[in-house]
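Left out: one protein chain. Kept in place: all the others.
Chain naming follows the written order as A, B, C, D and E, and within any one chain the residues start at number 1.
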Amino acid sequence: MTEATWYAPRNSMTKPRIASGPRSFMRLPVVEEPLTASGPVDIAVVGVPTDSAVSYRSGARFGPEAIRSASILLRDHNPATGVNITTDLSMVDAGDAPVVPGYHDLTLQRLQQHLEPLYRAGIVPLILGGDHSLVMAEMRALAAVHGKISVVHFDAHGDVLDDYYGVKHFHGTMFRRAVEEGVVDPARSIQLGMRGSVHPDDVDAGVALGYEVIPWPELDTLAPQEVGRRIRARVGDSPVLVSFDIDFIDPAYAPGTGTPEVGGPSTYRTVQYLRALGPLNYVGLDIVEVAPPYDHGDITSHAAAVVAFELLGQVAVSR
Amino acid sequence: MTEATWYAPRNSMTKPRIASGPRSFMRLPVVEEPLTASGPVDIAVVGVPTDSAVSYRSGARFGPEAIRSASILLRDHNPATGVNITTDLSMVDAGDAPVVPGYHDLTLQRLQQHLEPLYRAGIVPLILGGDHSLVMAEMRALAAVHGKISVVHFDAHGDVLDDYYGVKHFHGTMFRRAVEEGVVDPARSIQLGMRGSVHPDDVDAGVALGYEVIPWPELDTLAPQEVGRRIRARVGDSPVLVSFDIDFIDPAYAPGTGTPEVGGPSTYRTVQYLRALGPLNYVGLDIVEVAPPYDHGDITSHAAAVVAFELLGQVAVSR
Amino acid sequence: MTEATWYAPRNSMTKPRIASGPRSFMRLPVVEEPLTASGPVDIAVVGVPTDSAVSYRSGARFGPEAIRSASILLRDHNPATGVNITTDLSMVDAGDAPVVPGYHDLTLQRLQQHLEPLYRAGIVPLILGGDHSLVMAEMRALAAVHGKISVVHFDAHGDVLDDYYGVKHFHGTMFRRAVEEGVVDPARSIQLGMRGSVHPDDVDAGVALGYEVIPWPELDTLAPQEVGRRIRARVGDSPVLVSFDIDFIDPAYAPGTGTPEVGGPSTYRTVQYLRALGPLNYVGLDIVEVAPPYDHGDITSHAAAVVAFELLGQVAVSR
Amino acid sequence: MTEATWYAPRNSMTKPRIASGPRSFMRLPVVEEPLTASGPVDIAVVGVPTDSAVSYRSGARFGPEAIRSASILLRDHNPATGVNITTDLSMVDAGDAPVVPGYHDLTLQRLQQHLEPLYRAGIVPLILGGDHSLVMAEMRALAAVHGKISVVHFDAHGDVLDDYYGVKHFHGTMFRRAVEEGVVDPARSIQLGMRGSVHPDDVDAGVALGYEVIPWPELDTLAPQEVGRRIRARVGDSPVLVSFDIDFIDPAYAPGTGTPEVGGPSTYRTVQYLRALGPLNYVGLDIVEVAPPYDHGDITSHAAAVVAFELLGQVAVSR
Amino acid sequence: MTEATWYAPRNSMTKPRIASGPRSFMRLPVVEEPLTASGPVDIAVVGVPTDSAVSYRSGARFGPEAIRSASILLRDHNPATGVNITTDLSMVDAGDAPVVPGYHDLTLQRLQQHLEPLYRAGIVPLILGGDHSLVMAEMRALAAVHGKISVVHFDAHGDVLDDYYGVKHFHGTMFRRAVEEGVVDPARSIQLGMRGSVHPDDVDAGVALGYEVIPWPELDTLAPQEVGRRIRARVGDSPVLVSFDIDFIDPAYAPGTGTPEVGGPSTYRTVQYLRALGPLNYVGLDIVEVAPPYDHGDITSHAAAVVAFELLGQVAVSR
Partner (left out) sequence: MTEATWYAPRNSMTKPRIASGPRSFMRLPVVEEPLTASGPVDIAVVGVPTDSAVSYRSGARFGPEAIRSASILLRDHNPATGVNITTDLSMVDAGDAPVVPGYHDLTLQRLQQHLEPLYRAGIVPLILGGDHSLVMAEMRALAAVHGKISVVHFDAHGDVLDDYYGVKHFHGTMFRRAVEEGVVDPARSIQLGMRGSVHPDDVDAGVALGYEVIPWPELDTLAPQEVGRRIRARVGDSPVLVSFDIDFIDPAYAPGTGTPEVGGPSTYRTVQYLRALGPLNYVGLDIVEVAPPYDHGDITSHAAAVVAFELLGQVAVSR
């Protein structure tokens, strides 16, 4: 790897996409060696194949594989936004992070160590989960480099519970822990899309922690551009992580997930929100909770791949 | 079972939901003995595993099992309505009713006998179907206790055919039979969501029988609150059965059903209609036509569980 | 077959639909002999089981079988439009056209020969694909009979690429080839629904060829009646082919397809567009890219059957 | 249809099998008109799409469709036996028999009326079920024409229960009823393959009724030729029905069935038994309990199609 | 619960099995209260819904639910062995044990505490996994009561690795740990069925630890009775745990598992081994690694239910 290299997807016009060999994200080159030079790599796609710490359906450990597989269909240009991410961003697939099934705390430690050098090098990792509990390591690593970060959190669930059967870390507590640990600034963070039945302890918990929360019944009434304005007003120029739980989208569109919550937005509405994000100081991206064993026709993986594509487009226009 | 017992779901915070043992509805206690005291039991969940009398796909006999399985994810509180059904209603899972596969008339007889004592005791059974033909027994038992009842009928099909290959009872004739038998008062009843191609005999048949009918193309243009007002105006304070055929919802959201009818409402729109029902004199509830062999990722079962949850919330606010 | 025969579906009231024997489209009589008399046959359903020339997922070769299977649920009358197609149109299932797997050019030749006599006889074939590349033969055969035709093209993709790994004919180039060969008049044709990421060569290519193009983000903002007006204004009284790629519809509603493109319209919105088409000089119809191995609960096939039903209704009202 | 017609499958060498149009069994001509002349038709394939009277999984109503679909892969010649059934037997697909979902007794009546003329005409119907309860009509119709018949019954279950939840006819009682009604001669009949757990009333019930019974643990130890000898010794020259429940085969090979019983023979072993049957006075054939919703990769349907193929080969060598 | 109660399955002759309500194992009564009296309860079925500590596919947390669901098909009597377990053994379904997803060590602690009282009361728990790592808690609890136990271990894998990515407890190390911790006596234990590719450290590791090991290529050559003799000779009268990993069976018969190993025995061969076990001093039973998301047609769950049924039969004949 030399400074001069520009990393872009394999050409799909000489061999069909189906002949792209081992499935890397968007047919990008796989570069797993230390990516610590701040130069040519803008985006490093990192798989985090975890699902230990989930309360309902497991399976998200195969999320990275499935999203990579679906992503070979992504072409370079986005006609709706006019962005070509492959010319604007130098991107690699950096393989998978280390995980330790059954040992969530150990997973968080190893994952944080794996990610921190990337953030330090100015690279934006696009994390493909894996269950949402991984975001704890992501936020800790980000805070170690950037200080308190903002979070834009798309999800059907607030993930602000205090504990569950006596443990403090699982896929429903991270955004409470993050405030407690001081790695996230809730006053510059926002949660969108919460819906469905909740535990009584969970009512208004996000707001109590200091987050702005737009639950789905309210979000449904807002135009995407208005949503974009509220997000930008909240986040300002702080370093921001966009954390996207695929269960934000209605299970009709994204059935392959661990904790499906019926009654949410369509994929197109979701894409409109993402396009409305606009320029921000993006430092982290994740797409989590894709659980392929519950998917069909790979539609969840394709939805996740498109969410990634739109998020990358927003990073591109922010540079 | 003593008078003092309050029936509520098993605590999910000490053992995870996945460790809730045999799947009862919402992790409720299973109480199959005679529930004839009007005291502590408000809601009795009753599975009716039938699918003999269906014209297209069978499979709904496993509907009760699948809805129970999905329902373990339901938590107690509904942030959108502010209702906690588990503190407002004492609820049990009363197991399954007797059915006789291949002998529809016999099934109706045994089912009616099974249900009547519950209605007489002032309990509202939440029936988990099973195909929609079971509603005949439900309506007969209700009428035996309450006299002519009202029906609020959500469905893609009116189920008002006269006969089919020479028989009078199958899952497409019940709401005609109910008028003929005098168990339902069509003048205080309403059908919502009808769509798709129909047999020529079926055109305007519901209206001719005296029902108010809001087919889907009209329903689509109405705000949920307006729908709620029309339903309440129609039903008034009469004893009312809400009969919910899962094929009311578009098959993208509820594929696991016997007679899928593409081109209907989303689950969220459906939930909005249910939340707009408001206080009524609810005496019966059913959710029918969930056919698990055609489901995927259990999304239909989860949709059905949420429909049940919202209906129970409306019962709670009516007390 | 005599001149006096009127071809209509088998009666479903004496034997249930599930007992309709070998699955012909809508339980129509199967008539494969030459249908060259212009008299009693208005519509001939023709299966074209191809999927050789696809760039991503194969499987559409079983599309005709799956759509036929789902279509047995279609009843005669459309309450939303007031049309009964079975009394307005004499229809047969004409079996499958010859195809040559692995030899796309040969397939196009044999298919064109198979179709031309039907067009010449004034019959409107309803083609059940098969992948979209078959439309090349359809357009050539139509032009041989009618001269340059118009096309109303519903699709997530414009299919106006120039070539792909060195070949000129596959399922992404037909509507460019059609203009080059002079079989389609782009000035009287329209493409609707394009969305998703594209190859840079593909940006604005449809417009450059002379088509009117309404991509999905624009289409989403238009009322169906307005869409109908724009189509009718564009097409006028020219002979028109309606070519419907099932991936026009969002994969939540139509997952069983070869190149799923998330973020599109619902089936109901689609049906509204089709109902708004209105009277046109319909000479050809196709529904393509249904790939059953990726479907679930047959919802894609049911969506395709309903699209066919609505299109036939528009033909009926145009007579 | 003239006397001179020889009915044989559509040629698969000019159009591929996938282009065989509506799926008839083995691509045979569909002839539903009365087939009462004893002349040119040897075999009439009859679908019986029932599943009302089953105790566990429904779904067999789509068995005829699925077996027909798989059967298009069957070629004419059997190298293992040297038989070409299409030149030895004139065969048609006679469509589906009438059934009445939810009304088992009515189904039996209509089915018996439908079948009797075929037996009377000397045609051997190959019945594609449908659940096994249909065999009651088959045996009654056969006995009406031939007097008491013999049965060679391949099945994991003896189906000799007395009643079930108070009814006498469902898919577990037929071979007791048949003896009681005198339509079957148990002394010339044989049951093979019984295994798995049973109700205490069911122990040795077949033997008590007079059948020869070879349960699977014994059958497993016998060479196919020996099995053939025992069957022929038992049946002699009496008119014989071969009734084949697909759950005879282990669910690994035939998962798509209503009452799977693990721990049975492979498909190849099954084929060896069928090839060992040898010349008998075959008057009836059925293959039942294929339940496509529980199949995958259509392997059960393909197994059923091959069972049919081998049985037809035995009929051919018996003429 | 009184001393006099005999626990047996719900009667399936008055209501069909499909109407058995919430799915307990074999339709047994659910009794979760402390079962510490040694009196009337012989067998307590305990679900252990874990899958945290697996190296490949997760999903086994839904194993208990799936096996319970399939087990409703089990009838009381085993014709092959002449045993009726429901009259010989008083059995309850004791619900699920507590587990802590993502915290394997904590899961083991809680599980051990949950099980120990059962062993102390002389009850034989039939554990439904869950992944195999749970056996560590089972063996520790057994040893706390009985001292060093014997193990009869059916599995495709020896599970005798030393560590994996630095941790000592996951689903591939238990039978090494058990020897190190002194809870198992390898000299009276036996492993059967090992096959497939292995890590170099794993070669002959079981034998080095002191186990008798019969890998599949050898086992395949042994008659079931001979296998039974070798097991009995090894185990003698020591207290024995039979630990059955469903991947012992070939994935054609049991696809729904976490680490499928192709090339193993059929279910019938497996059943023959189990029937050959004979009288032993059974103190523990488990069936693990059923992962329903990878199953189809529930055949793996049905295989697991039958394995349980046969093991219970062996317990019955040992009393």
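Here, a contact is a pair of C-beta atoms (placed from the backbone, for glycine too) under 8 Å apart; a residue touches a chain by one contact, two chains touch by 3 or more.
This structure is a prediction, so every number in the text was calculated from the model and none was measured.
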item: Selected residue (touches chain absent from view) among E:Gly122, E:Gly196 or E:Pro224; value: E:Gly196
item: Selected residue (touches chain absent from view) among D:Ile67, D:Val184 or D:Ala252; value: D:Ala252
item: Identified contact with the non-displayed chain, of E:Pro186, E:Gly228 or E:Gly264; value: E:Gly264
item: Missing-chain contacts mapped onto subunit D; value: 12-18, 73-80, 84, 250, 252-253, 266-268, 270-271, 296-299, 302-303, 306, 309
item: For subunit C, residues in touch with the removed chain; value: 51-55, 57-59, 61-62, 98, 100-104, 106, 133, 165-167, 169-170, 293-294
item: Contact footprint on subunit A, counting only the chain that is left out; value: 14-16, 18-24, 30, 32, 47, 49, 61-62, 65, 68-69, 93, 95-101
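Following the convention adopted for this analysis, only the chains that are shown with their structure count from here on.
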item: Listed pair (B-D, A-E or A-C) duplicating the D-E contact set, over half by residue number; value: A-C
item: Multi-partner residues of subunit D (each touching 2 or more other chains); value: 55, 61-62, 98, 100-101, 165-166, 294
